[in-house]
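Note that one protein chain of the assembly has been removed; the remaining protein chains are unaltered in position.
Now for chain A:
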Amino acid sequence: MYKQWSVDLNSDAKLMPKQVESSLQPNGEKTSPISVILVSSGSRGNKLLFRYPFQRVSENTSSATSKQRSPYVLNTSGDSVEDQDGDSREQTPLTDEQLVAGFSDSILATILATKSDMCGKKFELKIDNVRFVGHPTLLQPPHTIQANADASVINCMHNLSRRIAIALQHEERRCQYLTREAKLMLAVQDEVTTMTETDGTPQSPFRQILPKCKLARDLKEAYDSLCTTGVVRLHINNWLEVSFCLPHKIHRVGGKHIPPEALERSLKAIRPYHALLLLDNEKALLAQLPLDCSPALVRLIKTCSAVKNLQQLAQDADLALLQVFQIAAHLVYWGKAIIIYPLCENNVYMLSPHANICIYSPLAEQFALQFPGHDLPSMLAKFSLPVSLSEFRNPLDAPVHEAQLIQMVVWMLQHRLLFQLHTYVCLMVLPVEEEPGLWEEEPPLVTRVTGRSLSTPSALSFGSPTSSDDMTLTSPSMDNSSAELQTGGDSPLNKRMTETLLASLTEHERQAILRVPAAQNPEDLRLFARLLHYFRGHHHLEEIMYNENMSRSQLKTLFDKFRSVLVITNHEDPIISLFQSPPD
């Protein structure tokens, strides 16, 4: 492929594979690059075009030798994940100089200018403590990363390399952008070399390149952004936009990052009854969007609210449900929103175990600024025991005050200080009467769910066509079973249905259920049988309410009637709790 390129290009600057590499920063920060390097390989040999941060030319014989870290020192970075090679140890902190300074410009040029065979694929090279990641094509920005980087961080870096490469490739084809920039860089380097020879004062050529060369500035910006916010937005040649985010930097909870795979799994499990909570205010978020972004995104941001579930949001914003799911997932991935259960009176919240409740935390300050007269720890103390929104608000307060309390709850949710508790139900009957010798053979006392699949559609499958399943949720009253069973009384059809549903249980379980006094009432028994498949502890009350179009009180009454065969517990929803707490 590159052979084709060499024909198009200027004959004296036959640009072959270039590499821009980035290296990850030392001092335990495993998700930041150490440097960004641009290397070219051409008819004039291998050349290092640009690197950032600059190498200090004066040889700082740093007496700061790498401290042998005591294994008992507090692990502050918290990112003890396995790296690509399975190394999960903490890196001993070394300064930039020691790590990448060890590599002179010329050696970098040699090792990073790969052969054509390696073009078009991910390039990865590890030398002692430094890892180089890039995408050899025409113009691959290799990134040098600390050797212990998580495999997914490496993949993300590679992704960025590739995107920059593609943009540069495009601009090269259109207007020889890269050739021009490379010429500039080499010219400045030559200039500085001659100056050094005459003056004798060593200077870094790369520092001189920066003001003259847009590409160099872009690479510097990419590096800086990756190290700080994890969000990169460049305009290559002031024309093509390259945007990228490093989820590892954005999704950090409690000092640990949420791995992208876990994030993606959670996103696929979103349901229409969930809601989207923006983490920034609407104006700030809209200001961050690029000019040519989709109007659907803008509409969605303007319409979304903490009390509206995704289904309602779709209706209000006049968008298809699937589209709403996709946009929501996008916003979550970019760290601009999280998924919650929509706010309502009966929601029960509790303090998250990972919440920072220190009085000196920056959160406390922000809260005080936002809500003068209130302090965060006192508010948080109120959620020490699970409290519902209705309890939290005092109905005797003025409405203005009430509104402010809701705002505070939203604020606390946005900053991951609270999570919501849901009720989960599990069928569990009394064991077989003990008889000597029978202990070892106790039957598993758990409901087996067979046959009947849930009416909930599988939530989100990216890119798949809208299936009719997704659409049934728009009108839950279309649920067949409830329509049928509403034909009252003891009709043989209903009776048979109940029997079928109960057939998935063991004889013992069936008997136990039938012994409950409430089972004498056919309506109650029917309802119980119909909801049986939810009683495995994996579906919370609100989900059952939504799927079966029932009210909270209806369900609670049923649970109460059959309490001798049910066990109830409250805890957070594991699907969306990912956004509140780091995974194990």
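Definition applied: a residue touches a chain if its C-beta (ideal position, glycine included) is under 8 Å from a C-beta of that chain, and two chains touch if they have at least 3 such contacts; residues count from 1.
FYI, contacts and distances are computed from a predicted model.
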| item | value |
| --- | --- |
| Identity of the absent chain, which is to be given by its UniProt protein name, from "Pyruvate dehydrogenase E1 component subunit alpha", "NPR2 like, GATOR1 complex subunit", "Kynurenine--oxoglutarate transaminase 1" or "Glycosylphosphatidylinositol anchor attachment 1 protein" | "NPR2 like, GATOR1 complex subunit" |
| Sole residue of A:Leu289, A:Leu430 or A:Leu514 that reaches the chain not shown, by the stated touch rule | A:Leu430 |
| Candidates A:Val192, A:Ala216, A:Leu279 or A:Leu380 - the one touching the absent chain | A:Leu380 |
| Touch list for chain A against the chain that is not drawn | 71-72, 74-75, 80, 82-90, 103-104, 107, 110-111, 114-115, 117-118, 122-128, 350-353, 355-361, 375, 377-378, 380-381, 384-386, 424, 426, 428-431, 439, 442, 444-446, 536-538, 567-574, 577, 584 |
